[in-house]
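A protein chain is absent from this complex, but the other protein chains hold their places.
Up next is chain A:
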């Protein structure tokens, strides 16, 4: 509906496989990231130059952000969080190339990402605290525990919902706005919206990563 022509969908139609556009473009983003990481990590030098500079600053920036928000304990979860950040950022930015579709503009991709965050939060919580992780859901007063337990459960279930819907709504809404502007005036008018798309892509990738970090940090800290 949003795109008149999708490059990978055309390839996929030639091959007669039945894959959604979000799947093919997610594979594309994965290939891009893995290939880039592989190629750059082959030629690591002590004095970085070119691409290695860029990747080092990206990795260093994400690590700084993790230490700032989660404390030094959060370094353990660097691979997970950096993967979220890079994958979401690249798949948001892929929308700006004509003929490409952002996999994050489909609810399935985002639900998968958000459910990973949800599951990891509780796995990390149980791993860190054992059975006393349940204290996170109890609240300060034992008599009120059954009441607070239900509220906490609802709050925790709302997290993946809001994470996935926020990313989906932003990216899909941007796609639709672009298409409407493109249908009204094809020349020059979509360009400011595409500029805003770059901003939205960065902010949404940042927000998703930051919220994932905050949720994991919440599971890491001691119950009060």
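Everything that follows uses one rule, which is that a residue touches a chain if its C-beta (ideal position, glycine included) is under 8 Å from a C-beta of that chain, and two chains touch if they have at least 3 such contacts; residues count from 1.
One rule holds for everything that comes next: contacts and distances are computed from a predicted model.
> What does the UniProt entry say the missing chain is called, choosing from "Membrane protein", "Dihydrolipoyl dehydrogenase", "ATP synthase subunit c" or "Elongation factor P"?
Per the UniProt record, the undisplayed chain of the complex is "ATP synthase subunit c".
> Touching the hidden chain in the complete assembly: which of A:44, A:59, A:183 or A:203 does that?
Touches the omitted chain: A:203.
> For chain A, which residues touch the unseen chain?
Where chain A meets the chain not shown: residues 1, 162, 165-166, 168-170, 172-173, 203-204, 206-207, 210-211.
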